[in-house]
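On to chain A.
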Amino acid sequence: MDLFTIVSLILITIMIIAAIIAAEIKDLLSAAIASGVMSLVVSILFYMLQAPDVAITEAAIGAALSMAVMIFGIKSTKRWEK
Partner candidate 1 sequence: MIRPVLLIAFPLFFAFLSPIIGLWSKKWVRYLIIFATALNATLAGLLLLEVFQHPVFDIIGGFQPPLGIVLMVGPLGAIIAFIINLVAFIISIYNLKVEKEPIVRYSMLYLLLVMGSTGMVLTGDLFNLFVFLEVTSIASYSLAAYNKDKKGFLGAMKYVIIGSIGSTFVLLGITLIYSELRTLNMLDIAARIGTMDPYVKIIAFTSLFLGFGVEAEMFPLNTWVPDVYDGAPNPISAAFASLPAKAGIFALARVIFTMFSFTNFLWFVVIMGLLTVFFGELIAYTQKNLKRMLAYSSIGQMGMIIMGLGIGTTLAVEGAFYQMIAHALGKALLFIAAGFLIYAAKSDKIEDMKGMARNPLVGIPLLIGALSIMGMPPFAGFYGKFFILMGGFSEGYYAIIALFLAASIVEVAYYARFIKIVFEKGNRVIRPDAATYIPLILLAILIVLIGVYPKPILAVLQHVSAFITGGA
Partner candidate 2 sequence: MKRVLALTLAILLFIVFAMAFAKIPFGEKMSNYPDYYNPIENQTSNMSLPQHYLTYGKNDTGATNMVTAVVVDYRGFDTLGEVTVLFLASTGVGSLMYVEDKVKRKVRRSNAVVETGSKLLFGFIILFGAYIFIHGHLTPGGGFPGGAVIASSFLLLYLAYPKFHAEHKKLNVSESLAGLTFVIVGLLGLIIAGYFLYNFLPFGLPTYLFSAGVIPVIYVAIGVKVGSELTGIVDAMMGVRE
């Protein structure tokens, strides 16, 4: 196994764990942040797959802005899932 494989495997594991946390946690704010973490990890993966344009876009739009919009949405509604 080379470095690329090891780092990829670690990042993919973090990504899936973040997605599962986003799926299962009852606190919606934490779920939104977990999905933001997932997007950030995915943007690192994009960078490793030699897609810097996509990585920048995913970090700016997919992780930062969409998380901000999501948090505004949660703030104007309810924070906890039943």
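Basically, a residue touches a chain if its C-beta (ideal position, glycine included) is under 8 Å from a C-beta of that chain, and two chains touch if they have at least 3 such contacts; residues count from 1.
Per the selection procedure, all candidates are chains of the complex that A comes from, given by their letters.
Everything numeric in this text was worked out from a predicted model, so none of it was measured.
Among the candidates 1 or 2, the one that touches chain A within this complex is 2. Across the complex, chain A meets candidate 2 through its residues 51-57, 59-61, 64-65, 68-69, 72-73, 75-76.
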